[in-house]
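For this depiction, one protein chain was excluded, whereas all remaining protein chains were kept in their positions.
Each chain gets a letter, A, B and C, in the order it is written, and its residues are counted from 1.
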Amino acid sequence: MNQETVEYSPKDFKSDQEVRWCPGCGDHAVLSAVTRALAELKIPKEQFAFISGIGCSSRFPYYLDTFGFHSIHGRASAIASGVKVANPDLSVWQITGDGDSMAIGGNHFIHAIRRNIDINIILFNNEIYGLTKGQYSPTSQKGAVTKTSPFGTVEEPFNPGELVIGAKGKFFARTIDTNVKLSTEIYKMAALHEGTSVVETLQNCVIFNDGVHKLLSDRETRDDYTIVLRQGEPMIFGKDNDKGLVLDGLKLKVVKLGNGISEKDILVHDAQENNPGVHLMLANMKNPGFPVALGVIRSVAAPTYDMALNGQITKVKKETKIKNVDDLIRTGSTWESQ
Amino acid sequence: MNQETVEYSPKDFKSDQEVRWCPGCGDHAVLSAVTRALAELKIPKEQFAFISGIGCSSRFPYYLDTFGFHSIHGRASAIASGVKVANPDLSVWQITGDGDSMAIGGNHFIHAIRRNIDINIILFNNEIYGLTKGQYSPTSQKGAVTKTSPFGTVEEPFNPGELVIGAKGKFFARTIDTNVKLSTEIYKMAALHEGTSVVETLQNCVIFNDGVHKLLSDRETRDDYTIVLRQGEPMIFGKDNDKGLVLDGLKLKVVKLGNGISEKDILVHDAQENNPGVHLMLANMKNPGFPVALGVIRSVAAPTYDMALNGQITKVKKETKIKNVDDLIRTGSTWESQ
Amino acid sequence: MSKSERVIEREEVVIRFSGDSGDGMQLTGTLFSNTSALFGNDLSTFPDYPAEIRAPQGTVGGVSGFQVHVGHSEINTPGDYADILVAMNPAAVKANSKFVRKGGTIIIDEDNFTEKNIKKAGYESDPVKEDKLDDFNIISAPISTLVKETLKDHGLDPKTVMRTKNMFALGMVYWLFGRDLEYTDDYFKGKFSKRPKIIEANSAVLHAGFNYAETIDAMSPVYKVSPASIEKGLYRTIDGNTATSWGLLAAAEKSGLDLFIGSYPITPASGILESLAARKNLGVKSFQAEDEIAGICTAIGASFAGDLAVTTTSGPGLALKSEAAGLAVMTELPLVIVNVQRGGPSTGLPTKTEQSDLLQALYGRNGESPMVVIAASTPSDCFDYAFQAARIALEHMVPVILLTDGFLANGSEPWKIPSVKDLPAIKAPLVKEGEDEFIPYERDEKTLARKWAVPGVKGREHRIGGLEKTVKGTVSYIPENHENMVNMRAEKVARVVSKVPDQKIYGDEEGDLLLIGWGGTYGHLLTAVRELRDKGKKVSLAHFNYINPLPANTGKILSSFKKIVVAELNAGQFVKYLRMEFEDFKFYQINKIQGLPFTCADIEDECIKILEE
Partner (left out) sequence: MSKSERVIEREEVVIRFSGDSGDGMQLTGTLFSNTSALFGNDLSTFPDYPAEIRAPQGTVGGVSGFQVHVGHSEINTPGDYADILVAMNPAAVKANSKFVRKGGTIIIDEDNFTEKNIKKAGYESDPVKEDKLDDFNIISAPISTLVKETLKDHGLDPKTVMRTKNMFALGMVYWLFGRDLEYTDDYFKGKFSKRPKIIEANSAVLHAGFNYAETIDAMSPVYKVSPASIEKGLYRTIDGNTATSWGLLAAAEKSGLDLFIGSYPITPASGILESLAARKNLGVKSFQAEDEIAGICTAIGASFAGDLAVTTTSGPGLALKSEAAGLAVMTELPLVIVNVQRGGPSTGLPTKTEQSDLLQALYGRNGESPMVVIAASTPSDCFDYAFQAARIALEHMVPVILLTDGFLANGSEPWKIPSVKDLPAIKAPLVKEGEDEFIPYERDEKTLARKWAVPGVKGREHRIGGLEKTVKGTVSYIPENHENMVNMRAEKVARVVSKVPDQKIYGDEEGDLLLIGWGGTYGHLLTAVRELRDKGKKVSLAHFNYINPLPANTGKILSSFKKIVVAELNAGQFVKYLRMEFEDFKFYQINKIQGLPFTCADIEDECIKILEE
């Protein structure tokens, strides 16, 4: 993308539409973070296209003063792929829920990732279907009691990060609605990454799944229950920065600093490593036992589909003798009739 | 499943239908291996249900004298899930191609795996759409020239094993059409595993993708280009059994035996390890540089969806006061009118 | 005036509860309905809520409403206009005042009529003035203040206190109708059994509202609606989605099969999946699929394996299921597809009602793919048609589409509880173990149904699939075989007519005008035709539940009237279908595409216009 730089404030990205999420819904904070990130990107406003599916979260594009498309359930990855391939100059974003992206939209989601189309996917994970009023989703924890699982679910949830890596994902990050600063930073990094970037955003649904991420967001617990990963930095966490992650054979282990263990023993985060082994383990960490990883977990450079396709077009165009339709329809065997 | 044991020969499983694959197609050999495996399982014939989608490979059920369902493109995982949940006593198999399972059927595929429904999936990977005459598939190698990619594809393929693991897969194995003995063995193990088992079967399409797996099947090269993994055994391969795999930090490395490196330095295969890290690396190994892994790469015990669901039903039934519809429709507030 | 002087004895009264989505209006309406039902009234309800979970407080977009029509005699619709409107805030007045009968009563919480809220609702100044409500009987009560007062010693936090406001309003309404508070008190006890404080608080507020209404003088008129003289028996209120799921359960029991439901949640159909997911005690295998395609495909798999298989959805979901529905047609497996229609096209108006999926149900599949289509017409008869859909599917080995709609799904009415033993038997053509050759597409002489051989039955191994087959199940490209099979599948659907009762007519068997309807508009059309007949018009009603095949006497009925009018909540889909099937008639149309039910008055006016043409 090469465009003039421009100055915006977050509110330049707010549309005139009434925001209709429940008071207290985590989506409000994500909207804040996104408008901040957009303002900081300094890309002309008209270059943004936000594509969403259906769900509470998918109402998002209405509230942004950019080009927006609130499409149908599960199809945003495909629509966004079409937008980006048609016009690679745009900054294309997909807004989606855990149901929208991983239930009905699962196939388009993994294929967009596999192709590495340069779109930025913000995946709102509230572990529930919000808009349809509280059925379990593919990320609901096993045993979750919901409207469609009155006796608890019997199925294991997807872990979005794991699925992304399984689908050849090159960029995966995780943030949480309550941490607007971190979210802003991560959305920006996602935008700057070339290729599909998936940002799982842990989000609280106050109505149908209140408190699912409570330990990770509450002031008293969050520092012990999460770790914010940063490129090149040791994986240290805890209220008193006194815990860290180390490798124990092929597995991760939480250790306490001190007593002979110092910062230099702690694993250093490398999101850019191509081998996904450690990223997979980091994405999989969960309470109890491990902190939940926030930050950019994986960020590996690779050619994007949209660039490769357009590159191929440019090359073939240069080499061809067929310059237009008249040329084309006259190639091969033709004859004159008089 | 508890049924009487029975004696069969492979030909008891052959139906009266004319086999219509191209002469030389790898599918013929897979059919052989499957009939052998079925005969060896000693399960009454009527307990088998084979469900397929659409593709050359999906014609499979017609050629087996079991219950069979040749359904529609991409949906076999969902149909098979329904069959198994409806009747958990059956031995349910899904036959699918790389396009059928991972293009149009990708979503049902990953969800069946996530739920760990006890079905056995034989995935014929010929890296091409055979039935529709030669378009690229989600497993075609980058750059593949096919009918729909005359200038080479620009997208990275899925690796089935990686996708299976990303979808929380508990059983993944790989075999090759030409090795009927190995295939027979693996299909049997897949059948015995409780939960979704995926067996990627490398298959040659003589018409549209002849030779894609040539190095892995040719007598002269196969021993150097593949490794057959067996539970608890060191990962040794090569025509002269002179090469092995070791861990180098977090990565795999090929070493030559001798010169101070002996069998005991070689990594021992543990398909039953829950942590998928090594399995992912094994599934990802490819030429050049690494041998392609055959055998059961991952096989981890976990509760199945069908058992859990039926267990829940049994439990709730036991505890309820509502024994039939008459009871049900009379619960809650009712009144008499006279 | 003493109370007795102001008592108005009414045949029927319509009341509408409305407020913010968070105000609990759906519950309030439901409690009022149940109390009235217990009292012996006939009734019909219509919930109407926004698509957003919580639209911004105080805005018109966020208003949630619940209308109840109670009556002494048969009630068939939730009513066109309300006699009483409960409006918890200005937005509720804004959204609903045009639906209140001239001179009706409006109860408002005056504490909520602040300047800010008035603006939020889109008024400039006083709602009463702006909407010209001076002729109305406005009962303005400081509900919020009174609630706070009532609960000041209950030791509850302010949020919890304010959540009981709706019970104050309900108390007032109960007084207006002279209803007992007992049912509602019992409800609190059951619902909050583990939180005695909440029981007390709700009860206190309910009684406070009742007492307040008795105390203040402005409270008039008081409505007396005597119990309806309905058939003797045991009753309950039931909504369409529950009735649908129970009808399916009854069919499972009658056929001796397990019930399998494979569905993906979607408004307004989710309730069926939810209700069946709770029925594990009756052995229901409920499978929440990853999408609608998996919903129908798991059901097809379950059907292949021998369950009574069902998939439920709404418009966009039916579109997604269309390819797999064709597979069910081709493999001739029993399957019930329930489509709860909503406003379209595309996502459309997801929480509103419409009848615009009819042509999709009939023709939305590739190839010649005929399917049985039936439609329920009241919340409670969803039970009967769901049962019937399953019966046809199982006995004729066909997929069946059952159409209901948002209005039926969420609406409720009293239902005389049947005995399962009185329902017809269901006999699926299951095949037993055996050594003789099993021929998959061999047909029953009468119904043309093939036989159902399920995996696990010894000696019955066979293969089916989506490719055209010979009778023996071999894939076949033989031209004549294909034509024959296409015709067989069509004829098989046509023969379902043997299970379709003759179409009934409300009114005389011939006359000047036949009003035709189908599905969820029954109550409104019936009421309109009644009124027209009361006015001496020679109008009758033929309301269809069986769409494909149509009842055998349809042609005859059409030819007995001078004019035929087809009324539908769409742009004219059933009328198109009738035109296809019957070349010799001229059909008038009445159509409404507003996401709302008809009003009886509109239907009457239109019919009179056509009569006078």
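Note that in this section a residue touches a chain if its C-beta (ideal position, glycine included) is under 8 Å from a C-beta of that chain, and two chains touch if they have at least 3 such contacts.
All of these numbers come straight from a predicted model, not from anything done at the bench.
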**Asked** Out of all the chains shown, which come into contact with the hidden one?
**Response** A, B, C
**Prompt:** Among A:Q47, A:T221 or A:N275, which residue is in contact with the omitted chain in the full complex?
**Reply:** A:Q47
**Message:** Tell me which of C:D307, C:E354, C:E395 or C:E461 is the one touching the absent chain.
**Reply:** C:E354
**Fill in**
Which of A:S71, A:N126 or A:S197 touches the missing chain? It is A:S71
**Complete:** Out of C:L31, C:L327 or C:A542, the sole contact with the unshown chain comes from C:L327
**Asked** Pick from B:G26, B:G68, B:G97 or B:P138: which residue touches the chain that isn't shown?
**Response** B:P138
**Request:** Just the residue numbers, please: which parts of subunit A touch the chain that's not shown?
**Result:** 15, 17, 44-49, 51, 54, 61-62, 65-72, 75, 78-87, 89-90, 107-108, 111, 309-310, 312-313, 316-317, 319-320, 322-326, 328-330, 332-338
**Message:** Which parts of subunit B face the unshown chain closely enough to count as touching?
**Reply:** 18-23, 25, 54, 56, 59, 72-74, 103-104, 106, 129-133, 135-136, 138, 147-151, 207
**Request:** Mind listing the subunit C residues that contact the chain we can't see here?
**Result:** 50-51, 61, 315-316, 318-320, 322-323, 326-327, 329-331, 343-352, 354, 356-357, 359-360, 362-369, 465-468, 477, 479-480, 482-483, 486-487, 489-490, 570-571, 576, 579-580, 583, 585-587, 592-596
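Criterion: only the chains that are shown with their structure count from here on.
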**Request:** Could you grab the centroid distance between subunit A and subunit B? Build each centroid from C-alpha atoms only and quote it in angstrom.
**Result:** 30
**Item:** Intercentroid distance (Cα basis), subunit C paired with subunit A, Å
**Value:** 39
**Multi-chain contact residues (two or more partners), subunit B** = 107, 111, 309, 312, 316
**Asked** Among the residues of subunit C, which ones contact at least 2 other chains?
**Response** 280, 290-291
